[in-house]
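Report on the following structure.
In this view, the complex is presented without one of its protein chains, the others remaining in place.
Letters A, B and C name the chains as they come in the text, with residue numbers starting at 1 for each one.
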Amino acid sequence: MIRAGIVGGTGYTGVELLRILALHPEVEVAVVTSRADAGMRVDALYPSLRGVIDVVFSAPDVDVLAGCDVVFFATPNGTAMLMAKALLERKVKVIDLSADFRLKDAKEWGVWYGMAHACPELLAEAVYGLPEVNREKIKKTRLLACPGCYPTSVQLGFLPLLEKGLVDTKHLIADVKSGVSGAGRKAELAMLMSETGESFKAYSVSGHRHLPEITQGLEAAAGDSVNLTFVPHLTPMVRGIHATLYAQFSHRKVSLDALQGLYEQRYANELFVDVLPSGSHPDTRNVRGSNMCQIAIHQPQGGDTVVILSVIDNLVKGAAGQAIQNMNLMFGLPEDRGLKILALYP
Amino acid sequence: MIRAGIVGGTGYTGVELLRILALHPEVEVAVVTSRADAGMRVDALYPSLRGVIDVVFSAPDVDVLAGCDVVFFATPNGTAMLMAKALLERKVKVIDLSADFRLKDAKEWGVWYGMAHACPELLAEAVYGLPEVNREKIKKTRLLACPGCYPTSVQLGFLPLLEKGLVDTKHLIADVKSGVSGAGRKAELAMLMSETGESFKAYSVSGHRHLPEITQGLEAAAGDSVNLTFVPHLTPMVRGIHATLYAQFSHRKVSLDALQGLYEQRYANELFVDVLPSGSHPDTRNVRGSNMCQIAIHQPQGGDTVVILSVIDNLVKGAAGQAIQNMNLMFGLPEDRGLKILALYP
Amino acid sequence: MIRAGIVGGTGYTGVELLRILALHPEVEVAVVTSRADAGMRVDALYPSLRGVIDVVFSAPDVDVLAGCDVVFFATPNGTAMLMAKALLERKVKVIDLSADFRLKDAKEWGVWYGMAHACPELLAEAVYGLPEVNREKIKKTRLLACPGCYPTSVQLGFLPLLEKGLVDTKHLIADVKSGVSGAGRKAELAMLMSETGESFKAYSVSGHRHLPEITQGLEAAAGDSVNLTFVPHLTPMVRGIHATLYAQFSHRKVSLDALQGLYEQRYANELFVDVLPSGSHPDTRNVRGSNMCQIAIHQPQGGDTVVILSVIDNLVKGAAGQAIQNMNLMFGLPEDRGLKILALYP
Partner (left out) sequence: MIRAGIVGGTGYTGVELLRILALHPEVEVAVVTSRADAGMRVDALYPSLRGVIDVVFSAPDVDVLAGCDVVFFATPNGTAMLMAKALLERKVKVIDLSADFRLKDAKEWGVWYGMAHACPELLAEAVYGLPEVNREKIKKTRLLACPGCYPTSVQLGFLPLLEKGLVDTKHLIADVKSGVSGAGRKAELAMLMSETGESFKAYSVSGHRHLPEITQGLEAAAGDSVNLTFVPHLTPMVRGIHATLYAQFSHRKVSLDALQGLYEQRYANELFVDVLPSGSHPDTRNVRGSNMCQIAIHQPQGGDTVVILSVIDNLVKGAAGQAIQNMNLMFGLPEDRGLKILALYP
């Protein structure tokens, strides 16, 4: 059994890790930390876990965490970078669900996250945990940077086009809509149901922190610089991300059939990326609670603009599920172990 | 492997059966019928099932269904009673999720369901599938009447009080709130999101079909006649039932501690009934997608009115999950086989 | 023109006062206070008011407020009682939407609100602003205690029964469901959309602050002591309260027709209480944004339990609308001046 620790177990990604790990046949959840709730039973805070998690929140302590085989950081940005090194030195694998190790450039990280990076020396070693791109590296790493929710949906949608050099990389557009759980479990006025229910809005149009992360990934795929307009929106539901992606053919038009074939081939062996039949409109409900990304390809009026629709559950493929998919790879387990979870419809 | 058939696979209880059975280690879904969608792949209608269900909808046919070990009816009322006999004669076990075999009195059934019962001779044999009451009978039956969603939440909440004769059976009140999926997958004006979203209302206050079913169960528990005021409400969410139950002590007050103890003891060995700690307020989200019923007991101001709060997911413990719990019992499997599903929070 | 001030203009009742007063033909909104947002334009915080409110938030100041004819307190409990006296001395009428002046018994107020009442000498003078009960007193008062949202819906529903002495006052039940805006505009974890969306729960079953207020009103109507079991619930929508009220006939059954007639007669001259036709189920959407209370009467199975359904918009008839209805009375205006607002359906 893999002994797992979770640092920051009270947020939505933390409790989602618990939901999945509690039934994972190869994992024992040994430690769950929460400074604020130390001493409280985990299932007292989360009654949905009664009967399956017999752990008490503890204050984060490297010595205790060092008894784990793997530690997940489900913490706000800026925490994992303070503890990762000590854990790695104690032979603990680290999977960070925050943004601390996602960017390769410490300076740019500092600009977007408003603080100096505390551990830049590990950035080169950290592997960006998008299995559909970095599977072999993931298998060998001890430090995994789990992608953000928006970046997962956008990259999986754009990758085949960019890898083949089919579209103009200077005019990519990602219009993305997220459920409110993406904002986390924080007492914020703006996230009250009275504020977000029955309403829709864009936010951070001038620049969202996930932009450099997405761009870094798209540029690696394209082998070229990329110019992306990324507009995130808040939609009145709890879970789910729907990315609507727009790209223009760079040289010549490619037929919709060829595009469909390209996507199907690119993801043929991927367990968690599902290219829908031509003409489909993926619905976030069909991946709610599951680790799937469902994708559809459109070419309105047969024109020179491709429209890609890509949906995930922001807390699963966009966070906890992908983290566990990465853990499976890092420990040599089948990639879908513990992740055979079907979406909750309706 | 148990070969299972589902008649009426396009409704919400049908697709919920599929969600659970698709991952059940002892079951193979062999037949899924739908007159309207015959010839269509199941996962074309339900993309959430892509990759796990490789079946095409077929028109209902007794000869085909006779090849199954068990057939679930997830049909509108009035269908199972036409086919059950033929299947039983072919040695197929029948689990009916509709109301056809829930009432023992064919005449009363006719009054509430607006048609004559087509198969009254099987009513006596049919076992009412509330495992917390009828477990031993369920194990031996070949014809199982799966309880309604409202009746499950109300009976599990009231049972301990009635079995012990603590409350006045002539003045029971069940104020119950249901998510909209309880109305099924039917094109009805009243169930449009524009009609039900952001709004709350009671309905069928003068008399709802689940009333005689609940009363039948409560009277069996009380060993006495019961007078229940049952008011169902529609709440703007998809899944979940919250029953708020009111009863008055019949002879003398019982302390809240004693009540808490009574409930904990009554359900101590039940895998799917969870009595929350004293003072709790169960939240439907904590059972969403799971087969659990969570219950809390209150005694406002220490007075002579007991308030029981009981929550379930109407499609799981209130329908498909309970049906599979019953199937497990009928086939000698562990009661929770295939049902270790945690609620989706948030 | 009546010069109006609003103390605490940043909460939901404050902005709802502004929505209605901005178009009230006899009112000029002169002062809106907010300690936190002093200096900011009101319509910068509330873009829905752009073009109709040309006021900047100011810190609360008695001298400034003294320039008003009426001051509304849309503040947390405990604020109005500190300022009311000074304003009354300056000849300003005070309408308090908080709970400070609702209870006649200062001691009981202290028990439920967790602090000593700072101004008990005004409690006797304060008029409880339920126009359907206290219209004549309201016209003459200078200090108005605006009823709570739950109390408004429950009292209007029970009053006719209690005034006529038809039901057992020792076993009244009010099962009430509220939208989340009732919790106010405060950054609280429990009120995030991720916590309250797609979920339903009861809360404060052991005792909610509105209980003594409701009981006080019901006892005045009944001329007798009253024992009420009051269970509030949170329903996943923004606006609306649905009260489901249960009472048992005390002496003899009254026919549903007679009950219907009683309610229609009791509220025949009320502009904001609408008794629906027999058999109706009021829907909160039909009063959303309006000052109406819609009521329906049921007698399930012709038994001895009466079920009253009563709906209001918690922010209008349950707060700001009722406050303005009271203001109209206090200033000799037609009761519905500025309040001809139709519900937003769908």
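Everything that follows uses one rule, which is that contacts are C-beta pairs under 8 Å (C-beta built on N, C-alpha and C of every residue); 3 or more make two chains touch, one makes a residue touch a chain.
Keep in mind the model is a prediction, meaning the values are calculated, not measured.
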item	value
Residue of B:Arg3, B:Arg41, B:Lys170 or B:Arg185 touching the missing chain in the full complex	B:Arg185
Full-complex contact with the absent chain, from A:Lys104, A:Lys139 or A:His298	A:His298
Chain B, residues in touch with the chain not shown (by the definition above)	12, 180-181, 183, 185-189, 191-198, 236-238
Touching residues on chain A - with respect to the absent chain	171, 173, 175, 177, 179, 194-195, 197-203, 205-207, 227, 229-231, 233, 235-240, 242, 244, 246, 248, 279, 281-285, 288, 298, 300-301, 303, 305, 307, 309, 311, 346
Absent-chain interface as seen on chain C, which is shown	12, 15, 19, 22-23, 44, 46-52, 181, 185, 197-198, 238-239, 274, 276-277, 280, 282-283, 285-290, 294, 340, 342-346
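Quick note on the criterion: only the chains that are shown with their structure count from here on.
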item	value
Whole-Å gap between the CA centroids of chain A and chain C	45
Inter-chain centre distance, chain B versus chain C - centres from mean C-alpha coordinates, in Å	39
Contacts with two or more other chains, residues of chain C listed in rising order	194-195, 197-198, 236-238
